[in-house]
Structures are given as C-alpha cells and as structure tokens.
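To keep things clear, I will list the structure first and then write my remarks on it.
The complex appears here without one of its protein chains, the remainder shown in place.
All chains are identified by letter, namely A and B, in their written order; residue positions are counted from 1 within each chain.
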Amino acid sequence: MAEASRSNAPWLLSGPGLVLFAALLGTPLILTVILSFYQFDYSIGGIKPAFSFENYRDVLTDPYFHKIFGRTFGVSLIVTVFCVLIGAPEAYILNRMRNPWKSLFLLVVIGPLLISVIVRTLGWALLFGGQGGISTVLQWLGIVDEPVSLMFTMTGMTIALVHVLVPFMVLAVWASLQRLDPQVEDAALSLGASQATVLRRIVLPQIMPGILSGSLIVFSLTASAFATPSIIGGRRMKVVSTTAYDEYLSTLNWPLGAAIAIVLLIATAIIIMSYNRLIERRYARVFE
Amino acid sequence: MIGRGSIKSLPRSQPAATGRSMSFLRLKNLTKRFGDFVAVDDLSLDIEKGEFVSLLGPSGCGKTTTLQMIAGLHDPSAGSIELEGRDLTHVPPNKRGLGIVFQSYALFPHLTAFENIAFGLEMRGVSPGERDERVRRALDQVRLSAFADRHPKALSGGQRQRVALARALVIEPPVLLLDEPLSNLDAKLREEMQLELRILQQNIGVTTILVTHDQSEALSMSDRIVVMNRGKAIQIDSPLSLYEAPGDAFVSGFVGKTNLMEGEVSGPKAVTVNGKRLTAGHGGLSKGTSVRVSLRPEKLILGKPSRGLTGKIGAAVFHGSHWLYTLDTPLGDMIAVTPNTGEAPWKSGSSVSLSWPDGALRVLPVEAGNG
Partner (left out) sequence: MRRNGLISLIFHTLFIIFIVAPLLAVVAVSFTGKGYLSLPTDGLSLRWFRTIWEYPGFIDAFWMSLYLGIAASTIAVAVAVPAAIAIGRYDFRGREGVMAVFLSPLMIPSVVLGVSFLRFFNQVGISGTFIGITLAHVIMVMPYAVRLVLASVTGMPRDAEQAAATLGASNWTVFRRITLPLILPGIAGGWLLAFITSFDEVTMSIFVASPETMTLPVRMYHHIAQTIDPLIAAISTLLMGATVLLLVLLDRLYGLDRVLVGKG
C-alpha cells in the first residue's frame, strides 16, 4: 500500500464502480424505502403515493408477522448452531488429513457452494418425500412404521439449510486453521496437555475468529434464504423472504412487501453489527 | 543483552566428565523410515546428565527427525529411547515431560507470556500460588519480568525465543530439546543468545540436545557434537577434537572452513599433492593409497618469499578481526586466514611463503562413493 497520496487517482479508478453502485444500488434502495411508506389501495388494486407508517405498524404489531420473523431468526439461529457443531470439527479433521485426501474432500465439502441452491434443495425434496430415501431408510431400520415426510416441516427446512450453508462454516474455520502454527499443538503436548486439552485450550481459541465470522455468514444467509424455505417449507413454513415474495407477486401489495424487506434489512444489519462489535472487542487485542 | 549482570554465578553442575558408568539418556539403534526413505539410520548415542549435545548436519540429514523421536512426536521405526533406564520409546509426548523449544517457538498466540509459561505447570496441577512464583522466577531468569502480560505478537523475536525457553524450562524437564532455536534471529542476536543459552544451561545443569545446521553454533555451545549426514552419525566428539581431528572429508568440510586437497601416500610419514611431497602422519597407510589432505586456513602461515613453498595472493578480504586471503599455490587454490594486527595486509599479486605447524596437515580417507 503506502502511497499516501492526496492525488485523485484512487477516486478516478474507483469512480466508475461507485457511480454504478450509486445509480443501481443506492437509488433502488431509496425508492424502496419511499415505497414502503406508500399505501396499497385494494379498491383500485394500485399504489397510493400517500405517506404513512401504516405498513410498518402492520409488520411490527401483527402477530402474523411476529410469527414469521420469529421463525426466520429462530431457524437462522438453529442452523448457525448446527453449522458450528458439525462444520468446525469437519474443518479441523480435513486440515489434519494428508494429500491427496485433503484436497479431494475439501473439494467435496466446499464444491457444492458452486452448485445451484435449487439443485441442492431439490435433492433434499427427493429425500424428504413420503416415498423418498429418508422415509425408506427409517422404515427399513424399523424406527417408523409408515412413510414419513419431512417436507413442509421445520426439521426438513433446518436440515436442508444446514446442508446449503455448512460449507461456508467449513471455509471460514479452514481459513483460520491455515494461520495456525502446527508446532503449537506439539508444544502443548510436550508440556503435558492431553489431546482434549490441546483442542479446548489451544486450538479452539485460535479458530474462534473463524467460527464467529462463519456464524455471521451462515446466520445472515439463512435469514435471507428464499429458495430452500420456499421449496421445503412451502406455504406452511413461511419465512420473511417468502412472505415478501408473496406480497409482491401474489397479493401485489408492493408497499407492504417493501416494508417487510426493509424491516428484514434493518434487523439483519443490527444483528450483524452488534455481533461484529462483539467479535472485535474480544479478539482485536490478540489478532491485530 | 549479555553484560547486564547476567553472568551470575559459576556453573553449579558440570557435565560429568569422568567415568562413563551409566548414561542418562540412551538412544539405541534408533531408525526412522518414511516409506523407502531412511531419515535416521541406526543411530546410537549415550548422553550423560547435564551434558550439552548438538546434532549437527545439513538439512535433511535426519537431525530434526531424531529430535522429534526423542520428543515423542514421531514413532521410531526401530530402536529404543531410554531415560534413566526407563523405556520412553512408545510413551506419548504429553507423558514424557521433556522441555522443547521449537524452531518457530510455537508460542500460544492467544495467551500472554505469563500464561504461556504457566501452561505446563497448569497441566501438571501445580497450585496457583506456586505456579505464579515459578513463572515469575522463570521470567526473571530470561529477563522478561517486564513483559509478563504481553502477547507473543507484541514481543520481539529474541523475546519470543526467551519466552519459549522459559516455557520449556519452568517444568524442570530432565532433558531440554532445542530445535534450531536460534535460526530465526539475526546474526548479532544469535551470537548473544548462544552465550546466554549456554550460561543458563550450565547454571541449571539441564541435559540438553540442540539441533542445528550452524557449525559455529554447535562448536560454541556443545560439550559434544554428533555430526550427521544422510541419517547416519558420522562422528561423535568434543568440539575441539572434531575441529582438529575430523574423521573424514565431510566432517572437515562441514565443521569450519578447510583447504581440501587430493593426494596419495608416498612414504611412512609423507603424502604427495600435485607432485609436491609433504610431511604428514597418516597412521601407516600403504604407499600409493589415495587420500585427502586437509589444512585449516588459520593454520597456514604466510611469510616473506623464501626457498620453501611459495604462493601468490589473489584477493584480500577484510573481516575486521581477521583477513581472508585467496591463494594460488603449487598445491592448488587455497584460502588463508590471518589475525588482523593493524598492519597493512599482503597485497594482491604478491608472492608469499607458505608454512604450517607440525601436525596441522590432516590426512583423511577417501570415502567410498564420494571420491
């Protein structure tokens, strides 16, 4: 870096991008905020440009919306916890493997990030159905007597979302493991620590930043997930994204849909920022 | 660093110089194979209590693997490790209780210097009060008391090195293992640390094994040096004997600088190099045997040209405490090192006479496959 310049070179270089973002991201967001204060007129089936807090009052007071927001953030929390519980150990195990297994399994674990969410969700829909693989296996094992379907259930939605998002957790933890000096574990062992103590006292604190940043990604992506909750959860398990979609494209109540989206944006932003603050306060001291 | 009263006392315990009754740490026929590659080949070594032994050799010679086997980080393919008669060979590293200083120091980045040093005591269930006291003492020993609450990131290389040393020593290990501990320091600091480490080791009297590729480090610190090459111990000897009486050309080339010449035995106390007959003892080799002849550059005496062997000065390089000359001689190209007395050096191109004390010329066997 260095070049502490008062020249306008950096502004010229980043200018085109900034203009593009101002026009194509800033403007649309502002228009949506304005739209969220408008009213939907059911009698004419159109938008009435009259400023009011009506939509926000609906979203913030109606128990129907409370339930949807509660479900969305509840699922996000559960999915995040599961991703930590299975993603972090998997990253650690991967890191201890030798090549070529290490590269191969890393590819298998994080490669799905590049496969469309639709395809991955379809896979779960196939497994979850009454005739699907999971039902068959459960019956074969004698755990259940008749076909069970995980479609349109909270459990099914959670499993599918964990599958979709756990690669992000593995990646984040993997990245922090790469910065870990492998001799540090040997050092702790040589000082008499058991394998479990090494994990708890030496490895875990050092990969904590990775786990925390992975949690942040998983949480915010779950909160705004659309395709998976829509296909697996369906109408029965509506989340914020699917609700906004329905307001827009079924009910055509754009102002209300806009208000729902804005509340989601603000709620997510608040959660992310306070979490970030927490991470920084705890870890800035040790890790630069 | 040295000189601030750190040379506190005379060594409390000297390495047992007499009697080889029972060894403290014994490596017996230690071997490590990685697939077809033999990293350590049938290494046997007896180390006495309080002794400072260096494993010296080029990278890939097996010295680090040997250390890691002693530490328990690698399982030997064959052979055994005994400490005070107790078999350690298959004891896991966290049950061996040895102190190790790693090349990267391997400090715990999320813990302070104090917490790093306290870790081993905590694992041993030492009470907080005693722990505190012993850590303070260890910090004092390495003169880092003022840095107890710093994280490794906020310490300099030399300070990190000393935290690592204190962390390894505070558990009062029977054996201290040092894996190239000074290689990440700059030259000046390295020399200071060599001295400091040696004094500390003698004060505590801890049996120490140092792995290094730096021959001057090994020479200056050790009681004994094990020169290793291709997984084998080539020669095990005190620094002085190793330097003065290297067993073969590899050792003589690796330990210190030397002028190595090809020659053959031409008499009971004579060898011929480039047609010149030189006096040198060779332990009764038969006439005509090919040998190598080694002459340390500082043994070469340069003088005004006379009737004897004469050479021509090539370049004169100033090193502060001494001069290094390259020479064109009837025996081949040579180097000579003379102390700097403050007088003007020999000029490039001038002729000088070459002589050396009796016994300076060492006759070495030509090892098979290396000839």
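Just a few scattered comments:
The definition used in the following text is that a residue touches a chain if its C-beta (ideal position, glycine included) is under 8 Å from a C-beta of that chain, and two chains touch if they have at least 3 such contacts.
Quick caveat, the model's predicted, so the values are computed rather than measured.
Every shown chain touched by the omitted chain in the complete complex is listed here: A. Of the listed positions A:18, A:60, A:144 or A:278, the one in contact with the omitted chain in the full complex is A:18. Touching the missing chain, out of A:77, A:148, A:180 or A:265, is residue A:265.
What chain A contributes to its contact with the hidden chain is residues 1-5, 9-14, 16-18, 20-21, 24-25, 27-29, 31-32, 35, 86, 89-90, 93-94, 96-97, 105-127, 129, 131-133, 160, 163, 166-168, 171-172, 174-175, 182, 185, 214, 217, 220, 223-227, 230-231, 240-241, 244-245, 248-249, 254, 257-258, 261-262, 264-265, 268-269, 272.
The rule is simple: only the chains that are shown with their structure count from here on.
Spacing of chain A relative to chain B, judged by their CA centroids, is 56 angstrom. On the chain A side of its complex with chain B, the touching residues are 181, 183-184, 186-195, 197, 201-202, 205-206, 285-288. Residues of chain B that touch chain A in their complex: 71-73, 92-100, 102-104, 106-110, 119-120, 123-124, 151, 153, 167-168, 171.
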